[in-house]
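Excluded from the complex is one protein chain; the other protein chains are retained at their positions.
Moving on, here comes chain A:
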Amino acid sequence: MREGLTWTVYDADALTLAEVYGEVLCQLGERYLNIVGLSADLAKSTKISKFGDKFPERFFNVGIAEQNMFGIAAGLAKSGLIPFVSTMAAFISMRAAEQVRTDICYQNLNVKIIATHAGTAFGQAGSTHHCTEDLAIMRSFANMTVVVPADGIETGNVVAASVEHPGPVYIRIGRGFEPTFYENADYGFQIGKSVEVKEGADITLICCGITVRQAVEAAKLLQEQDGLSVRVLNMHTIKPLDEDAVLRAIEETRRIITFEDHNIYCGLGSAVADVIAASGKGCAFSKVGIPDCYSLVGYPEDLYSHYKLDTDGIIEKAREVMGKEFEEDEDWEDEI
């Protein structure tokens, strides 16, 4: 499906995640004449304006009116088009929550949502513009697929994959300036299938979004400094969750930590915890994210460091969990 798409040739380091998706969407727009774009006075900030500039007759800037925008998107989808809708995560998942749930998810409409400035990516703007609740909200909407790409390359992959993925898809990205993690797009990206970005047998770090790159860095240092064999999973799809990968991590490493730029409640960590609990197996476990508070103000790098989502924080948490006890159980088969 990705054949002919050329986003990997863009200098992904120089382009923000959003810019990459803007480019990818332009390419997709040429192939799929039924793609339409929408934004709410944030066309430029979200970069969906790239699509709008190229296909002005297929693009609608509805002004600052997110609820109206998702209603319109629902109508466009009902008429047979594939709307890609983009604005800031906070104003999608909270302001327009009911339109997304009742107009789009309830009717299982083919609307692709690209939520920017998610988590604490717009750290200086304060809590009105942070969004550490969206994974919780979007996970709870039946029919919704929820994806958090690790970098610009993966954002391109998700956007491309979402066109052929029926039903609503929520794609969560940051503000932009994060460095890329992947070198090219050919690592077998598939919605719903996590990527083992580093092998390991002692502990598994399950990550999404910006924490993937940091965790791989941390894993290398833990190997050097502590002789630890650390597995890192890029759990880009939060829903449907790749339960098999989590079960393998429980069985093979017996220690798991999740890292996400989201409230520790009801996001990636909680999704993984559900699988651990249902497995019936003892497993040392910890969730790292924003500890159920409104985040501090500051540049994202400072916030990631404060909330233990950067390399140093991940190392600290991994050492903590290596010291945790769990119940040994040799008979694996009886409970899984």
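The definition used in the following text is that contacts are C-beta pairs under 8 Å (C-beta built on N, C-alpha and C of every residue); 3 or more make two chains touch, one makes a residue touch a chain; residues count from 1.
Please note the rule applied: contacts and distances are computed from a predicted model.
Asker: UniProt names the one chain left off this complex as which of "Putative zinc-finger domain-containing protein", "Transketolase", "Nitrate ABC transporter ATP-binding protein" or "Transport permease protein"?
Answerer: "Transketolase"
Asker: Considering the whole complex, which of A:I72, A:A90, A:I256 or A:V272 touches the chain not shown?
Answerer: A:A90
Asker: Quick one: which of A:A43, A:V197, A:L228 or A:V288 touches the chain that's been left out?
Answerer: Final answer for the missing-chain contact: A:A43.
Asker: Given the contact definition stated above, which residue among A:L28, A:V62 or A:L309 touches the chain not shown here?
Answerer: Missing-chain contact among the listed residues: A:V62.
Asker: What residue numbers in chain A mark contact with the hidden partner chain?
Answerer: Touching the chain left out of view, chain A contributes residues 39-45, 49, 61-65, 67-68, 90-91, 95, 124-129, 296-299, 302-303, 306.
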